[in-house]
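A single protein chain has been omitted from the complex, and every remaining protein chain is retained in its original position.
Showing subunit A:
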Amino acid sequence: MADPNDHIDVQLSATALSLQVCRDFVVHPSCGGLCFFEGTIRDLNLGATVTHLEFEAYAPMAVKEMTKIAVAARNDFGLHAVALHHRTGDLAIGETAVIIAVSSVHRKPAFEGCEFIIDELKKTVPIWKREYRADGSHWLNAHP
């Protein structure tokens, strides 16, 4: 039986992510559709000016949960390969927090698989972000 994590590349990184590395992992002669999602740090949240964000992860479990999502996407959408890379540490405005790259024979599963991965990541992967503003900081999503 094939390795269950075949064609899956999950990384949690304290240094800058590379779209090229993700593309190189998923590109394949059998695939006519590559789809990418890149999440970047924006300067405004709910009308307030953000100076930077801090990402913290429970690393071993985050990697496990990211791998579960990537494998589910590959199997359920029939993707060829999935790269899912996420940052930790302090990120400035405009920096990249997450990159998802997927490949498939045709484009529709690539679009759908890519969206599935970012939606699920936001629900289950134990990563937290602290938002810094000129007047203080707080953990996002923590309180109603």
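Things to note:
Assume contacts are C-beta pairs under 8 Å (C-beta built on N, C-alpha and C of every residue); 3 or more make two chains touch, one makes a residue touch a chain; residues count from 1.
Operating definition for what follows: contacts and distances are computed from a predicted model.
When the unshown chain is looked up in UniProt, the name that turns up among "Na(+) H(+) antiporter subunit C", "Phosphoribosylformylglycinamidine synthase subunit PurS", "MoaD/ThiS family protein" or "ABC transporter ATP-binding protein" is "MoaD/ThiS family protein".
Note on the undisplayed chain: of the listed residues A:58, A:111 or A:132, the one touching it is A:58. Of A:8, A:22 or A:98, it is A:98 that touches the chain left out of the display.
Considering the whole complex, the residue from A:17, A:34, A:110 or A:127 that touches the absent chain is A:127.
Touch with the hidden chain on the side of subunit A covers residues 39, 55-58, 60-62, 64, 86, 97-98, 118, 121-130, 139-144.
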